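A short write-up of the structure that comes next.
Removed from the display is one protein chain of the complex; every other protein chain stays in position.
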Amino acid sequence: MPAGFVNYTLKLALETSNKPCDNTTMKSITKELWVNTKKMREFINITGEVEALLRESGIQEGLCLVNAMHITASVFINDDESGLHHDFDVWLEKLAPHEPVSSYRHNTGEINADAHLKRQIMGREVVVAVTGGKLHFGPWEQIFYGEFDGNRRKRLLVKIIGE
Amino acid sequence: MPAGFVNYTLKLALETSNKPCDNTTMKSITKELWVNTKKMREFINITGEVEALLRESGIQEGLCLVNAMHITASVFINDDESGLHHDFDVWLEKLAPHEPVSSYRHNTGEINADAHLKRQIMGREVVVAVTGGKLHFGPWEQIFYGEFDGNRRKRLLVKIIGE
Partner (left out) sequence: MPAGFVNYTLKLALETSNKPCDNTTMKSITKELWVNTKKMREFINITGEVEALLRESGIQEGLCLVNAMHITASVFINDDESGLHHDFDVWLEKLAPHEPVSSYRHNTGEINADAHLKRQIMGREVVVAVTGGKLHFGPWEQIFYGEFDGNRRKRLLVKIIGE
């Protein structure tokens, strides 16, 4: 048997098998991020952490999920402007006031019913497109962790899938 | 031609072709779930059904979408606590009251405009990370179907993609 022949068929096999698969490697990366919340209600810009994880993953095309792991907190996308964050805080307190705590049936032992309500308005999660290895954002989009029952360490989750 | 040679090249072909693909099998599973709603407004814990479908799929890493298929209903994640569910109900009725039905232009024939509004606050869908074959949840996260125009059979959708 000529050695050249073996090499030839092997080369063909590699080419045909690798061609479609190189385009199709589904990758995923998962990370829990911890935040130290210092106030009862607080908005923390986490865009940089999410972008760093995306770079680490090497994923070029896909979807990026970011969600609060607590049910009295939110992850949302809006403007990084302190005046607006003040407006959010005042507005949420008007729509779902903390006081009187006795007005909520959930408040037996805990007094955070309003935080569960505020989180529903602001949302639990965002899903962001990943295009060309970057978060595919409009001009002012930034990702925030919104805390409504803080003063302690809290967790959020980032999961990116794609290729 | 020696038979041994054929086997040898074939083995190479199989190894090279299967290696990258085993890591990349994108799977998906889709299921419509029916719920019998017995009240106009109701919250039903569907976490167990979603977990069962995930186990059936065998998907280890990916994303799980759960959404209402009706526009007067929600799927959301929050606490499984009856006091809180009562608070949600009272609060949603305050923000988007059912009565007076004549105050809504949508209510010609139907009288469910408030249900369309309530659903926007609570959200249509959730996307949950799948990690190590499980829903990647924080300590208290549970998935609920929220009905605002019930007393009948309704559908929701679970779709999981991953590998």
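For clarity, chains are labelled A and B in written order, and residue numbers in each chain start from 1.
One rule holds in what follows: a residue touches a chain if its C-beta (ideal position, glycine included) is under 8 Å from a C-beta of that chain, and two chains touch if they have at least 3 such contacts.
Not measured: the values here are computed from a predicted model.
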item: Touch criterion as defined above, residue of B:35, B:54, B:68 or B:92 at the omitted chain; value: B:68
item: Selected residue (touches chain absent from view) among A:32, A:56 or A:79; value: A:79
item: Subunit B residues that touch the omitted chain in the full complex; value: 1, 6, 9-10, 13-14, 16-18, 21-22, 24-26, 28, 30, 63, 65, 67-71, 95-96, 104-108, 113, 116-117, 119-121, 123-125, 127, 155, 157, 159, 161
item: Touch list for subunit A against the chain that is not drawn; value: 2, 5, 8-9, 12-13, 16-18, 20-21, 23-26, 61-63, 76-79, 81-84, 86-88, 91, 95, 121-123, 126-129, 131, 136-141, 161-163
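Note that only the chains that are shown with their structure count from here on.
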item: For subunit A paired with subunit B, centre-to-centre distance based on mean C-alpha positions, whole Å; value: 18
